[in-house]
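Now for chain A:
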Amino acid sequence: MINAKGLVIVTFATATLAGGAIAQDIVRIASPNKVTTLDPIASAAAGNIEAFGQLYARLLRKDAEGKLQPALAESWTVSDDGLTYTFELRDAKFSDGSEITAEDVAFSLNRVAKDEASAYPAAYAPVSAFTAVDEDTVSLTLDYPSAPMLSYMEIFNAGIVSKDDVEARGEDAFAADPVSSGPFMVDVWKPNDRLTLKANPNYWREGYPKVAGADLIEVQDDNTRTSMMLAGEIDANRGVPFAQVDEVDASDSVNVPLSPSTLIYGVMPNHTKPPFDNLNVRKAAAMALNREATTKAMTLGKAVVANSTLPNALTYHNADIAPPAYDPAAARELLESEDALGAEITLMITPTFEQAATLLKAQWDAAGFKTTVERVDGGLWWDRLTKGDYQVTINWWYNETEDPDLAVRWAVCGSCGNNSYYTNYNNEDVNQMVEDALREQDDAKRGALYKEIQRISTEELAQIPLYYPPFANAYSTRIKGLTLTPALQWTLEETEIVN
Partner candidate 1 sequence: MKILRFIVSRLLQSVPVLLGVSIVTFLLMVNTPGDPIRLLVGVRASDETIAIIRDRYGLDDPILSQYFTYLGNLVQGDLGASLRFKVPVSELVAQFYPVTLFLVVYSIVLILPPVILLSVWSAKRPNGPADQIIRIVGVIGLAMPVFWVGLLFARFFGVTLGLFPVSGFGTTIPEHFLHLFLPSLTTAIWVVPILTRNLRSALLDEMNRDYVTAGMSKGLGAPQVFRTHVFPNSLLPTLNLFAVIVAYLLGGSVIVETVYAVPGMGKLMVDSILARDYFVVQGATLVFALTTIVVMLAVDILSALIDPRINT
Partner candidate 2 sequence: MNPLLSVRNLFVRFGETLAVDDVSFDLPKGGALGIVGESGSGKSVTCRALMKLLPTTALAKGEINFDGQDILGASEATLNTLRGKRIAMIFQSPASHLDPLMRIGDQVAETLRKHTDLKGRAIHQEVLRLLDVVRIPEPERWAQAYPHQLSGGMKQRAMIAGALACKPDLLLADEPTTALDATVQKSVLDLLVDLRKSQGLSMIFVSHDLGAVARVCEDVIVMRKSRVVETGKTREVIDAPQHEYTQMLIASHPDRLTLHTPQPVPQATPLIEARGMQIRYGGGGLIDILTKRAGGFLAVKGADFTVQPGETLGIVGESGSGKSTMARALVGLVKPAAGEILFEGAPAKPLGRNRAAYLRDVQLVYQHPYEALSPRMRIRDAIAEPLRRHKLCPAQEVPARVADLMAQVDLDPTLGDRLPAQLSGGQCQRVAIARALAMDPRVLIADEVTSALDVTLQAQVMDLLIRLQKERGLTMIFISHDLAVIRRLCNSVIVMRRGEIVEAGPTGQVFDDPAQEYTRTLIDAIPRLEAAHP
């Protein structure tokens, strides 16, 4: 009674208010990933990577086809031995109006490469130093050649920061509200809620960005993002669950294009813990899995079954190999022959992998394992993973570039700092080939090395690859030109609002 009346009033008020609130000239993106810092060297977590790209211009950039194009560097030359790179800078300004100088570039890139707190210096291991030769010229000297080096001048942490800004205000203040060199600058950052960006008027690319600003909103829950998308409260949803792709796509005002990614999902056995220190047990575990059906169940047919330890979007992907085929009977025999039938294994997962864990457990148990699923939160998962305190787990990873160098260092190299994604897979030959391939300047030979690395690591089941999923992001028809590159960068500067 009073209630009903109240509801009517509120409803009425809503209708009037909601009408006025929609017209916005900024792009609103909801993502489950958090922005925790705006300092490009401080983190390699997904949410931060997505933000860095908008705030910091790099020397090079990639066009829509994925080709490297000049950015802050107007042109560059590489010495014949591949050890010296010289970049000529264009006339560009920071968001505060100051010039972007060679000094700033050298400072920024040395920081990424050499600062002990740099979160992800792997790409810059060969770097000897970046030096400002003059006002507009930066030279990069390497200790040894690196074939993909140029492409690393484009990745998320190669952004150029203002030396004056960092030094004058200190790293902490900088990390919260930096002077930017990219298409956008910070309007308001509300940690744990949203990063609101506004267009950087001093951005070097004339006419870009095309929108006044962007909201990067953190929304953990998949359903909430979907509701927001359907209700028109956001323009893009980073990560639509495959289960909802069709439903969301069916909405008139929303599209969910499946776009290529460098993602790979896989099972990660711990190579130093029984029983997965035994290749035959790993083989049995792989053979027990119907990877086609599992992929279909998890992605509703929207992903490609993986055949290699590396993502298929990388150059030199080896399409001719495959893990052992599904054969639960043979798996059982193999286990029996290794005296591992009924082996008790614990599958450690984060909450996002419940469905996968269920599928794996059922299939493994059918083949003769005894699986316990242990769900832990993300914090504990990382802790135990990096300490090697697990038997087997599932996760995904991606690569910043299409060049496989960083990928192999991350996923299958036992001597590159991450212990093959902490699986402790360690094959001396593979390790050597990783270093050789980096230095190899001949494209064909490089390709052969990477294919061989994939062949060995897949054969030895460094990881049991599951599938290569596309990005399933939802975009409102209100905007045009927004997409997420395989390197996890939004093409926000190209985005336009059409309605």
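Candidate entries met the following condition: all candidates are chains of the complex that A comes from, given by their letters.
Throughout what follows, a contact is a pair of C-beta atoms (placed from the backbone, for glycine too) under 8 Å apart; a residue touches a chain by one contact, two chains touch by 3 or more; residues count from 1.
Being a predicted model, the structure only gives us computed values, none of them experimental.
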Original post:
Of the numbered candidates 1 or 2, which one touches chain A within this complex?
Top reply: 1
Original post:
Given the complex with candidate 1, which residues does chain A contribute to the contact?
Top reply: 1-3, 6, 10-11, 13-15, 17-18, 21, 30, 34, 36-37, 42-46, 48, 116-122, 172, 175-176, 190-194, 217, 219-221, 223-225, 227-228, 230-231, 233, 377-380, 382-384, 386, 397, 410, 417-418
